[in-house]
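All remarks here apply to the structure that follows.
Let's look at chain A:
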Amino acid sequence: MTDRAKFIANVTSALGRTEVIAPPRDESTAAFDDVETARAVADRALADAASNAVELTDRMAEAASTIGWKVHRVSNPENAADIVANICDQKGATSVLRSTHDVLDEINVDAAVTSSGAKLGVTEHSGDNNETKITESKSAAFSADIGITGADYAIAETGTIVLHPRSGLSRLVSLAPPTHIAVLRPTEIIDSLDELFAHERNDHMSGNLAGSMNLISGPSKTADIEGTTVTGIHGPLEVHLIILEND
Partner candidate 1 sequence: MKPLTTSFRTKAAETMVDEQVLQSLEHVYTGFFKGRLEAAGNTDNWEELRDKGKAIKDHTIAHLDYYLGQLADNVEKNGGSVFFAADAAEARKYVLDLAHARNIKTVIKSKSMVSEEMALAQALIDDGIEAVETDLGEYIIQLSDETPYHLIAPAVHKSRKEVAELLDDNYVEGDPVPDATELTMMAREKLRGVFERADMSVTGVNFAVAESGSITLVTNEGNGRMSTTVPRVHVAVMGMEKIIPSIQDLSTMLRILIRSATGQRISSYVTMVNGPRKSDEEEGPEEFHLVIMDNGRQKLLADEQMRESLNCIRCGACLNACPVYRKVGGHAYGWVYPGPIGAIVTPVLTGLKDAANLPAASSLCGACHDACPVKINMPRMLLELRYRTAEGKTDKDERTSTTRERTVWKAWRIGMMGRKRFDIGARLSRLFLRPMARNGWLKKAPPPISGWTSTRDFPLVSSSSLKARLNKRSKKAKS
Partner candidate 2 sequence: MPENTPDSPRPERVTLFASCMVDQLATAVGESTVDVLEHLGIEVKFLDDQTCCGQPAFNSGFRSEALPVAKRFIELFEQVSGPIVVPSGSCAAMVRNYYADLFRVDEKMVMRANRVGERLYELSEFISRFFGTDAITGKLTDTATYHKCCHLLREIGVDEEPLEILSNVEGLQMTPLERADVCCGFGGAFSVKMPDISSAILNEKLDNIEANGSNIVIAADIGCVYQMQGGLRRRGSSVQVVHIAEVLAESIRNSNRAVNSE
């Protein structure tokens, strides 16, 4: 018997049974909801978000600010770009890394960064996975002063932005540099964790689950020394959320 078969057989017998049986439907878990239900739940979440955009934006801004995001609400792309440029100046940034989110093009982030004199890199997949390229992009992330991304979703309940790393959105761009700027559109904001995981489940049920996902809620922090909260232990010390409300 394989390790797996033996292991599971032991569990079955600990449960007082002789064979694995499929669990009967239990309302506490969504595991029994089929693909149609998953889609319906996700669609409903999207519809709710669309009709509540203003309220969601206010709640998002409030929740984010409470947990340590520096929140900037702007009504046009130029203002967003100015904020980016200011942050680059303040930090004396020499090297900035960004993802390929559409919203960053909308605010013309490249010009904002280079206007402050910093070098700009984009976390685009180089097309090949050789050792050198991997080491280079890792190095670039670890030596960057600022990382800039958009957001795939944002969660008003918790003040969270959601990123699914992929080609054009590296894992490190929002983690390694000491400052992270996230640019958010109100249409990306959803109500709560329920809606987020409804979307994720729907993605999974339709075969499109992302390789990984990061929920980011404020700066990196720890209270391991005498219970005192300190930001920036391994991830960014400072995180900025620019909400572009230009519709």
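A word on the picks: all candidates are chains of the complex that A comes from, given by their letters.
Note that a contact is a pair of C-beta atoms (placed from the backbone, for glycine too) under 8 Å apart; a residue touches a chain by one contact, two chains touch by 3 or more; residues count from 1.
Just so we're clear, the structure is a prediction, and the values are computed from it rather than from any experiment.
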| field | Neighbour of chain A by the touch rule, complex-wide, chosen among 1 or 2 | value | 1
| query | If you look only at chain A, which of its residues touch candidate 1 in the complex? | reply | 3-4, 6-8, 10-17, 20-23, 26, 28-31, 33, 41, 63, 67, 125-126, 129, 133-134, 137-139, 142, 157-160, 165-167, 170-172, 175, 192-194, 196-198, 200-201, 204, 209-228, 230, 232-236
